[in-house]
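For reference, the structure I am asking about is given below.
Every protein chain of the complex appears in place save one, which is left out.
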Amino acid sequence: MRVAVQAEAFDPGHEATGFGQGMPGVGAVVTFAGVVRDTTGTLAAMEIEHYPGMTERAIAGILAEAVARWHLLDALVIHRHGRLGPGEPIMMVATAAAHRAEAFAAAEFLMDYLKSRAPFWKKEITATGAEWVAAKDADEDALDRW
Amino acid sequence: MRVAVQAEAFDPGHEATGFGQGMPGVGAVVTFAGVVRDTTGTLAAMEIEHYPGMTERAIAGILAEAVARWHLLDALVIHRHGRLGPGEPIMMVATAAAHRAEAFAAAEFLMDYLKSRAPFWKKEITATGAEWVAAKDADEDALDRW
Amino acid sequence: MIDVLYFAWVRERIGLPRERLDTAAETVADLVAELVAREERYAAAFADTSALRVALDQELADFSAPLAGVREVAFFPPMTGG
Partner (left out) sequence: MIDVLYFAWVRERIGLPRERLDTAAETVADLVAELVAREERYAAAFADTSALRVALDQELADFSAPLAGVREVAFFPPMTGG
């Protein structure tokens, strides 16, 4: 299990290299990476603020629940903070389980919970100003399925 | 879009490095890798037979459907054939989309269809013999959700 | 003339991966009946066609499908990829 909250850029594929391999029982590995998306074509940067200390605690708690619930054999969470450019990976999760249904469900659960329960806040910086990204009702509703 | 049907070993993380990056509009990347699992502790190897020609056609058809249905901005399928050892990756899919729900759904769809509609057959080789892996009703049933 | 391909345990039971046949069979089911009548190993392979799949020119098809114009027929068990 590995959790990293970091300012440094990372490549999700590189981080996933070797993940879950050589572990007896692993039959399925799922990774998810979120990328800074420039929806309006005007995004200069995305600034991600976080709550040092609570961030690590919250992620560890969410991860422990996923590991127990889907019998994960390995798991990984990386989340950046600070200033990111369009197209840069913001965060990733990886899950290794016996079967694909477990690995997929755990990865989706991690994403849904990290999005609404880990203390990160995004601010979009454009040429004309800066705006905090509002939480979406759909993201909060997504938690109901778990 | 890339499809590879190959005898050579591969590392899913390495193949996913850079996948979906630098493409405007990509907000979410999902990868899935299937790994040879030694359920009984006696597996010497897994032999995967396929139907050259039809394999590529079937995968291309499944991929085209996923791309259209979930507006994928990029997609990747790799599937090995031949002799594999325990712990070796058998296959992988990767999907890049605007949002995470699309990327996840497309990856799960690809997996469900590749499992039951692409012409591959697995044979488990143990010290005492060899046995063709039987198709599971659950795998066929999994197609109903799409 | 038609190419007939066998995969996985169908190939093993029949003892060859492919053969070229001269047949007047109008449907897949007719072709199966012809093969079954030929030799015991074919009868063994096609004993339960509900456990088999068929592809015509590399597209999945039904056993009732016509063979007119088809160049390649393949018989195999349900796929187990992924």
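Letters are used for the chains, namely A, B and C, taken in the order the chains are written, and counting of residues starts over at 1 for each.
To be clear about the criterion, contacts are C-beta pairs under 8 Å (C-beta built on N, C-alpha and C of every residue); 3 or more make two chains touch, one makes a residue touch a chain.
Quick caveat, the model's predicted, so the values are computed rather than measured.
Enquirer: Using the touch definition given at the top, which of the shown chains does the missing chain touch?
Expert: The undisplayed chain, in the complete complex, is in contact with A.
Enquirer: Of the residues listed, A:16, A:63 or A:90, which one is in contact with the missing chain?
Expert: The one listed residue touching the chain not shown is A:90.
Enquirer: Which residues does chain A use to touch the chain missing from this display?
Expert: 34, 48-51, 53-54, 57-58, 79, 90-91, 111, 114-123, 132-135, 140
Basically, only the chains that are shown with their structure count from here on.
Enquirer: From the Cα centroids, identify the chain that ends up most central relative to all protein Cα atoms.
Expert: If we average C-alpha coordinates per chain, B lands closest to the whole-structure average.
Enquirer: Distance-wise, how many Å sit between the C-alpha centres of chain A and chain C, to the nearest whole number?
Expert: Centre separation, chain A to chain C: 48 Å.
Enquirer: Compute the distance, rounded to whole Å, between the mean C-alpha positions of chain A and chain B.
Expert: 23
Enquirer: If you average the CA atoms of chain B and of chain C, how far apart do the two points sit, in angstrom?
Expert: 26
Enquirer: Going through chain C residue by residue, note those that touch at least 2 other chains and give them in order.
Expert: Answer for chain C, listing residues that touch two or more other chains: 82.
Enquirer: I need the residues of chain A touching at least two other chains; which ones are they?
Expert: In chain A, residues 100 touch at least two other chains, as defined above.
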